[in-house]
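Note that one protein chain is taken out, while the other chains of the complex remain in position.
Chains here go by letter, A, B and C, matching the order in which they are written, and residues are numbered from 1 within each.
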Amino acid sequence: MSTNIIDRLRAAVLALLLTVAFAAPALAGPFEDAVAKFANDDFSDTAAAVEAVAASGNPLALPIISALQEGRLVADPGSKKVFVKQADGKIIDAATGAAVDKLPDGVADVRLNNRLRRAVEAALGSLTLLSPDPARRIAAAQSVFKSHDANALPVVEEALAKETNRSAKAAFTEARAAILLFKPDVSEADKLDAIAVVKAKGDQEAMALLTSLGPDQPPLIKTAVAGAISSIQSDLAMWSMVQNAWYGISLGSVLLLAAIGLAITFGVMGVINMAHGEMVMIGAYTTFVVQEVIRTRYPGLFDVSLLIAVPLAFVVAGAIGVAIERGIIRFLYGRPLETLLATWGLSLVLQQAVRTAFGPTNREVGNPSWMSGAFELGQITITYNRLWILVFTLAVFGILLAMLRYTALGLEMRAVTQNRRMAASMGIATSRVDALTFGLGSGIAGIAGVALSQIDNVSPNLGQSYIIDSFMVVVFGGVGNLWGTLVGAFTLGIANKFLEPVAGAVLGKIAILVLIILFIQKRPRGLFALKGRAVEA
Amino acid sequence: MQHILTRSLDRAATTFILVVAGLGILISLSNILLPAGSFFQVPTYLVALFGKYVCYAILALSIDLIWGYCGILSLGHGAFFALGGYAMGMYLMRQIGSRGVYGNPILPDFMVFLNYPKLPWYWHGFDMFWFAALMVLLVPGLLAFCFGWLAFRSRVTGVYLSIITQAMTYALLLAFFRNDFGFGGNNGLTDFKDILGFNVQADGTRVALFLLSCFSLILAFLICRAVVTSKLGKLLIAIRDAESRTRFLGYRVESYKLFVFTLSACMAGVAGALYVPQVGIINPSEFAPGNSIEAVIWVAVGGRGTLTGAALGAVVVNYAKTYFTSGPLAPYWLFMLGALFILVTLLLPKGIVGTFNAWWEPWKAQRISDADESAAREDGIEPKPNPAE
Amino acid sequence: MLIQLTHEIATMTRRRWLAATAGLVLGLAAFGDARAQDTIKVGVLHSLSGTMAISETTLKDTILFLIEEQNKKGGVMGKKLEAVVVDPASNWPLFAEKARELITKDKVSVVFGCWTSVSRKSVLPVFKELNSILFYPVQYEGEESERNVFYTGAAPNQQAIPAVDYLMKDEKVQRWVLAGTDYVYPRTTNKILEAYLKSKGVKQEDIMINYTPFGHSDWQTIVADIKKFGSAGKKTAVVSTINGDANVPFYKELGNQGIKATDIPVVAFSVGEEELAGIDTKPLLGHLAAWNYFQSIKDPENEKFIKAWQAYTKNPKRVTNDPMEAHVIGFDMWVKAVEKVKSTDPDKVIDALPGIEAKNLTGGTSKMLPNHHITKPVFIGEIKANGQFDVVWKTPGLVAGDAWSKELDGSKDLIGDWVEKKCGNYNTKTNKCGGQGS
Partner (left out) sequence: MNVMDPRVTSAILYLDGVHVSFDGFHAINNLSLALEPGEMRAIIGPNGAGKTTMMDIITGKTKPDEGVVLFDGSTDLTRLDETRIAELGIGRKFQKPTVFESQTIEDNLLLALNVDHSVKGTLFWRGSKDESERIDRVLETIRLKDVRRKMAGSLSHGQKQWLEIGMLLAQDPKLLLVDEPVAGMTDVETHQTAELLKEINKEKTVMVVEHDMTFVRELGVKVTCLHEGTVLAEGSIDDVSSNERVIEVYLGR
């Protein structure tokens, strides 16, 4: 307990040091006056209040500023009283720390803008360099690395000395190196050591730090910096290849997900289903409805909303698919181009139906916490939603393959598509298999919609943006071959992402389309074409 | 030449030509001669609207020629239409001269505010009508020739061909969207003033353009008839129904496909060129794959493999679109259009004219003696479902 | 050929010809019916289907709402207003066709409509030819002043430049990413901004310009590039003219890659309350938008409007946005102009409109200028967690809309003045109407 207070005091001293530079006059007033300024609803006053409170050394400073950051600080403009809503729901008077039963009427949140948010972060950062939570210490050290403020050096060094956590220790070492690098009265040897540390960090921030060092340096330092920069640069170039590859794989997984359903309805059944995109859209809207119900009735389930949505989307889209097959497609077998026409009409109807039912605007589908944010792998950022979509896509693909190979339905499906008459004479109910196959393709499009709702708009136009790409993928991979679809999707995705930095997003896409056209000349039946005379029989 | 005309003009074909010419003249006269507001006067906006339909009808004919007769399903024919339109649009842009908002005598407005120092090389020559008219044929024709030469030689058929034509138009869509491409980006080309010295917005010019479109429709129809009634037309159907058979008979299938594909692209280009001055804008959305698919649907609705059907389908579907997008039904028009497409495929698989022929022919065959048998087949041969597609 | 034709005509029965002609005449008559005009018709030309329905449907509803409110007050000049709604279906040539239909067939007195620049460009010749009035409610690239069009949305100097000023002064931004969808509005806006930034001493290497296609959905590469660009040690901001559907995946990627507003703020010109309704805004806290109106602005007029609007749409959560306010102002101005001249005659109304004032919803009074643009306040709002904006800055007074940008070489000498000069592109250097040349 006592060390905690000492820590806080130290922090307050540091904060004082940090803020003197640009906030000298605010020191005068007592703590209560400073707090009252929060009630003025004026950004400059709030800024002044933050500085004064942080510098006050008052034990209430940390709770007040954290509350401000988290939007829990409210003020009554009439009485100029300021209150902290604590995380446990209790309310205290910010100036006195006394508990309050009930907020007076007319209180409003103390507003922030970006400048203030940074000031709050900085204040909290300095207040938390010695925080017991290692994650907060690391964050604080990182913000020092960016600001490389010499005033923080004593605290950083102290923290470094007693730090036991490995990552935190590394962060403090880097922060110290950054400070030393910019501090004027440091020996050359120390500076060279600092450069080595920064070079070892090797990321964008290290690069930014080194480049901002400026040209007026002793020759030895200058060469060391130049060497470090070029080494980081070549490192980063290598990483950017890895990054492009990852982006390509990620884009490929999205393409694959959108195309798998089509690979079944189009590739296996030969039905040109222009309403495929709308099945994806229906899946996305199913997710929306699921989340909406969860939000209003069972907020605790939000993180599993997608797990609930996946089977539901499969059932909803699959059922609609079966209905389409029974109602329209089955009358059109043997006339594949007519199915194009009818399903195009259908896609117009479905789009407008969704527009009428849900309105024309985008609908909000949230990311569950496990699909938000990103993690660093080496020098690249991998976002969780993309990663999960990749995993999900491969799982869907694997399950589908296994289903086609090992289940009775899969066997019947393959039998019917290879030789309908033979299958029928062997007692397979071909029309049932047709309906189920189409339902399966549509259902998979539906679950694709669940995943795509995580990265794209949920609007009536959602499906349209994927239909052309999906057809390209299936045709490029070779109609009737699921592996072809897989390889096709990833090839197009990766090619696109390597072209994009060179040619730009638009030209890159044009180049891909031209490449597909040329590729089809070379292999008129796609990447994995069926060979032999059966093809044309 | 005489024998080509004789065999092209059977009873149905002549009726079609007379109806188009009659309607064209009637509408024009009514617009010019009758006082505005009178019950029988066709207002100018309708003349422009009909002109648009006629251009679509030409596009539909061009699609029917390759799809209905030769089995090539192009899902990118809108690209040729749009290219023809752009060629005309570029001419019309150059005709604006110094009347643009910036008053630059050479550069179109969009080039002025995007800081083009001078006219890009590919804009040169478009100030001359003959050059633009040539390009209307040449650009779509050349693209179709190159594309077809590659695709048909490699024997890309069926759905693969359809999808790469779609890729082609999609790539062009993206390219024309780019402002750096020098065609006005998303806004395209618009605010035209003159065509051949006549104000494009004057009633007289509109009527003249409408008549010209009707004339072009008749001409396109005659060319299509001449092609499909020739031995080449029989061969196209043969290719559609049994491509490898024709190959083993010693025909170079790719040459035939290339010929008819290029011809069709040129026709689509002309349709686009006539369309632009009448609607007053050409922009990249004409390249949208959806537009091309819709054009194919016109043909299917009217009757694939019947030339009159293709033209009729274009007019019917577009009239429906015009009708349904106004008034109290406006929010629901997509339901109606979608339902129309579904119902036509389910209930009238041969399209309007195809179904009519199937119902009319047996009855008529009784009346017409065997001597006149060639006429009995109308201009259509029912397409056989082709599993290869 | 002639012989063949005459032969066929001769063999055709007379009856068939009669039938054909009769059918034709009936068909044509169905097109043009003009009903007696006991109401004043107002055309609504907004896409209700296709890609733009997402934005434009609300504007259609707004006009219907305003007409209903006006009719409750007794209409205009004692006549009821009647809305004529058409659906141009996000199809640009169809916009022109429908505009023509509204003016010629339905004989509307005024049209409220369009969203995209290309739709406006498409209908422009029609309005000029048929001499009617269009109210255009969306922020746009400027470089236009037409006699028949009234621009109630923001010109670039009413949105882009104040936003950049704010970032420069308040956020001390030194490095700029200009990201936009590749069409005219972003191109022109970025051109103007680039010139403006350079005039403020920003170096070329501190400006990154990036264009993406419509509906771009894979932002991984571009967001990573922005991140890289922003880690060069100088304070960086993104000025986004990304349009429509592409925004949601863009913001989602920003949020997921951890770009916070405190690191690299994004200021958008096309993202309003409607667009945010489709996004989980928690990760976007603090990103900015510049508009002339925000729903969150505390003003009695605004609160009254929001209440009435939500009652009209029977949706207590229905949001309002900037283009809606533009329609509110435009509609009010039109009503006032018509009542002033006691006529719906387009020439009279067009002449009456400049100088008309109407209350906007943010506590001020906007005025129609001789260049057919209006005066507007400019607000910068920060995105809040609830999908609304928190106004962090506003211009001290109203800003007059410039039809022609002062930052572009081609137009710096041009002004639009339909009151004295009767000219949309009057050159103040040469004192001539008609742009730079002649």
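The rule is short, and it goes like this: a contact is a pair of C-beta atoms (placed from the backbone, for glycine too) under 8 Å apart; a residue touches a chain by one contact, two chains touch by 3 or more.
On a predicted model such as this, the values are computed, not experimentally measured, just so you know.
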Absent-chain contact - pick from B:Leu174, B:Val253 or B:Ile281: B:Val253
Hidden partner chain, touching residue among B:Cys214, B:Ile237, B:Ala295 or B:Val315: B:Ile237
Those residues of subunit B which, in the complete complex, touch the missing chain: 3-4, 227, 230-232, 234-235, 237-238, 241-242, 244-253, 255-256, 259, 373, 381-384
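The rule we apply is simple: only the chains that are shown with their structure count from here on.
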Between A-C and B-C, the pair joined by more C-beta contacts: B-C
Farthest chain (mean CA position) relative to subunit A: B
Central chain (by mean CA position): C
Whole-Å gap separating subunit A and subunit B, where each centre is the average of the chain's CA atoms: 46
Between subunit C and subunit A, distance of the C-alpha-averaged centres to the nearest whole Å: 31
For subunit B, residues contacting two or more additional chains: 174, 177-178, 331, 334
Numbers and ranges of subunit C residues touching at least 2 other chains: 48-49, 182, 211, 213
Residues of subunit A touching subunit C in the complex: 43, 71, 111-115, 117-118, 121, 204-205, 207-209, 211-212, 243-244, 247, 250-251, 254, 351-352, 355, 359-367, 372-374, 381, 383-386, 454-461, 464-465, 497, 500-501, 504-506, 509
Sites on subunit A touched by subunit B in the complex: 272, 274, 328, 331-332, 334-342, 344-349, 351-353, 356, 464, 468, 471-472, 475, 479, 506-507, 509-510, 513-514, 516-518, 520-522, 524-526, 536
Contact footprint of subunit C on subunit B as seen in their complex: 5-6, 9, 11, 14-15, 17-19, 22-23, 26-27, 30, 37, 39-46, 48-49, 52, 98-105, 110, 112-115, 174, 177-179, 185-188, 190-192, 201, 279-281, 283, 285, 322, 325-327, 330-331, 333-334
